[in-house]
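The complex appears here without one of its protein chains, the remainder shown in place.
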Amino acid sequence: MGESVFKGTEIVGTSDTSFSHAIEVAVARARQSLRNLSWFVVKEQRGGLQQGRLEYQVTLAVFFKLEPGEQPDANGD
Amino acid sequence: MGESVFKGTEIVGTSDTSFSHAIEVAVARARQSLRNLSWFVVKEQRGGLQQGRLEYQVTLAVFFKLEPGEQPDANGD
Amino acid sequence: MGESVFKGTEIVGTSDTSFSHAIEVAVARARQSLRNLSWFVVKEQRGGLQQGRLEYQVTLAVFFKLEPGEQPDANGD
Amino acid sequence: MGESVFKGTEIVGTSDTSFSHAIEVAVARARQSLRNLSWFVVKEQRGGLQQGRLEYQVTLAVFFKLEPGEQPDANGD
Amino acid sequence: MGESVFKGTEIVGTSDTSFSHAIEVAVARARQSLRNLSWFVVKEQRGGLQQGRLEYQVTLAVFFKLEPGEQPDANGD
Amino acid sequence: MGESVFKGTEIVGTSDTSFSHAIEVAVARARQSLRNLSWFVVKEQRGGLQQGRLEYQVTLAVFFKLEPGEQPDANGD
Amino acid sequence: MGESVFKGTEIVGTSDTSFSHAIEVAVARARQSLRNLSWFVVKEQRGGLQQGRLEYQVTLAVFFKLEPGEQPDANGD
Amino acid sequence: MGESVFKGTEIVGTSDTSFSHAIEVAVARARQSLRNLSWFVVKEQRGGLQQGRLEYQVTLAVFFKLEPGEQPDANGD
Amino acid sequence: MGESVFKGTEIVGTSDTSFSHAIEVAVARARQSLRNLSWFVVKEQRGGLQQGRLEYQVTLAVFFKLEPGEQPDANGD
Amino acid sequence: MGESVFKGTEIVGTSDTSFSHAIEVAVARARQSLRNLSWFVVKEQRGGLQQGRLEYQVTLAVFFKLEPGEQPDANGD
Amino acid sequence: MGESVFKGTEIVGTSDTSFSHAIEVAVARARQSLRNLSWFVVKEQRGGLQQGRLEYQVTLAVFFKLEPGEQPDANGD
Partner (left out) sequence: MGESVFKGTEIVGTSDTSFSHAIEVAVARARQSLRNLSWFVVKEQRGGLQQGRLEYQVTLAVFFKLEPGEQPDANGD
């Protein structure tokens, strides 16, 4: 049927190479999950300098599909 | 007294009937949780067409009350 | 190197004293977590009156560092 | 002539049925006014749970036409 | 002392000449008030065509100073 | 059942002490009203300097419950 | 392969029944197009009163898939 | 009946005189259309300097009424 | 002199390589147009997963210069 | 080659005549600079009343081109 | 005359005590300037944890009055 429920979570990936690498880092981690990553949205792109080293930081909202009966805050979420 | 902590989570409910049904789908899933759903905010209303079928998608921010001592990211959250 | 992943969660702290106390309540709860709280952003400041008593409510987005291999939605998150 | 002045006011309608009923509740109250309701804009859709009962809440900005000479803050407004 | 309270109200002024005339129409009406208009902010500029005639519409948030003891919703506001 | 209507109004409280005092000034004035203040939202925090004195200014949207039959723009509102 | 281009257009559907009917009116018109409607986003919900009749107005951003070689502004677009 | 559909398009008018002239330039062009311009919204006001000459640029969202049966993306739109 | 009119259109380019490739895909299509592409603005960056394949999606607002006398909605636009 | 750097600064121009005069006041001051003003964006339009006199205030973000080797915060900026 | 020009600058004040102290830190620094600080706006409130110590960070837009003839980007600004 047409009824499904997805859960969104914000994650921030960092890289000292580029914003696109930071996105790949975050998406790769999200895809290691047991659940299916369905889509994501880029929310913010920032950079930080620590001890002269530039770090790229990208905030993503990532969305996973919940299984039927699975609860959005199960197990302490 | 007066001190409590709530945790927010984004969920997306879908329906092939209407936006109000998609909201009911999402809220019903959130209410199955062991925690008490306290309030929610409608964030976005979108629609998608796949193989000629229209799907209504509503993104909600839902908020649950944390019990005293319960941690917002317990159990891997 | 340089690659890390953080997870964000929205929490709401309340207090019947002040907004700054409501922030402290929320941050204190977040710091009880086993994970390291890394930073937070104030999202909204609201107040509610119930039975003549004023309650300050602050919504924060809080960000925790994920350990290598830890998944953003592990254990039902 | 082409010169007229309208006044806007925010109202929140609630319903335990649906968002569309909450909008009707708010618009019906606004239309009881002696002034002419001219248009409205939906600003926010939220829901609350109190004692297990779901309440739909819709914030509208409603706009009334002021008569010539009528002041936007007459009588304590 | 440094404690004062202002009340804001949204008004829309229209003109068939220009946006600046529509602003003057709205401000002039606000200044007819017995209270002191303190400041305003331009919120939106729109236009409408009705029977081939162009109407400029400007939404302003206008702010009045409340006298000590005066209530923001006195007399039905 | 379940149907109520609230009215929102923007107010600005000022203080030469702090933002939290400016909020208290605005809320105290709103609570002097005959109507019940239900909730408020902080919209903006600004400061002004006049003759070397710092003034804190906080804009709040405050919401009052309308009695059944009471109109959102009664008495010139 | 993974390269495609979609074109977005804003449309406003109106109804004197409800917002959900206004959405259906707009989506139905968009689906009469020769191109494939792919998804849409609700941008704004407003209402207008003309001669005592309430009209619901919904602004949608609708997105169509462009065929390979088809140009986003072909034929005067 | 209450069912109609409007189509929105963004246009930018420029002038070396003023923002109000740039708006007139854009609206005049939109009104040359065979379709009826119904309303517009000012989205952005920018200026550019090229070879020492100042150019005022105003972005408008303009809305036209579609005839019954007319499609929002007919003829390559 | 100084008076010109531009038309904006939203397009979404996709790629299974990267966001920058998705932008190139969209811009390349826009440049195939008979009209001159003048500038564009990145509006949103999203990603989707379908059958395990990651798709990058970028929404651009692209602006074309209209020739004198050319109408923003000519030929069904 | 295609690499250049611009610096943005916010300025507020005021006038007791009109918003367009306030913009001219701000732009004129920016153009007195030794650097080349490249473009500006209107950020906010407000008005203030002091001793019964209306003052128009426009906030602009103005952008200057930096010479090669010139630093965005040279000389205390 | 009614013509003046102000310059805005973003500053971030930090404190390990509270947000209000961080605001005082930033405003105190701004007031040490030779120019007159005229007003400020709170833009963002964040917190960071470094080595277990909580740091409050407040971003302010501060506005100074320019003297007649003074240029917004004099001396490298």
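Letters A, B, C, D, E, F, G, H, I, J and K mark the chains in the order given here, with residues in each chain numbered from 1 onward.
Here is the rule we use: a residue touches a chain if its C-beta (ideal position, glycine included) is under 8 Å from a C-beta of that chain, and two chains touch if they have at least 3 such contacts.
What you are looking at is a predicted structure, and each value in this text was computed from that prediction instead of being measured.
In the full complex, chain I touches the omitted chain through residues 20, 23, 27, 31, 36-42. Against the chain not shown here, chain A presents residues 18-20, 44-49, 54. Within the complete assembly, residues 7, 9-17, 21, 25-26, 29-30, 32-35, 53, 55, 59, 62, 64, 70-71, 73-77 of chain K touch the chain that is not shown.
Quick note on the criterion: only the chains that are shown with their structure count from here on.
Shared contact partners of chain B and chain J: not a single chain qualifies. Within the contact network of the assembly, the step distance from chain D to chain I comes to 2. Put simply, chain A has to spin 120° for its C-alpha atoms to lie on chain H, with the angle rounded to a multiple of 5. The chain with its CA mean position farthest from that of chain K is G. A straight line joining the Cα centres of chain H and chain K is 39 Å long. Each of the following residues of chain B touches two or more other chains: 7, 9, 20, 71, 73-77.
Chain pairs that touch, as defined above: A-B, A-C, A-I, B-C, B-D, B-G, C-F, C-K, D-E, D-F, D-G, E-F, E-H, E-J, F-K, G-H, G-I, H-I, H-J, J-K.
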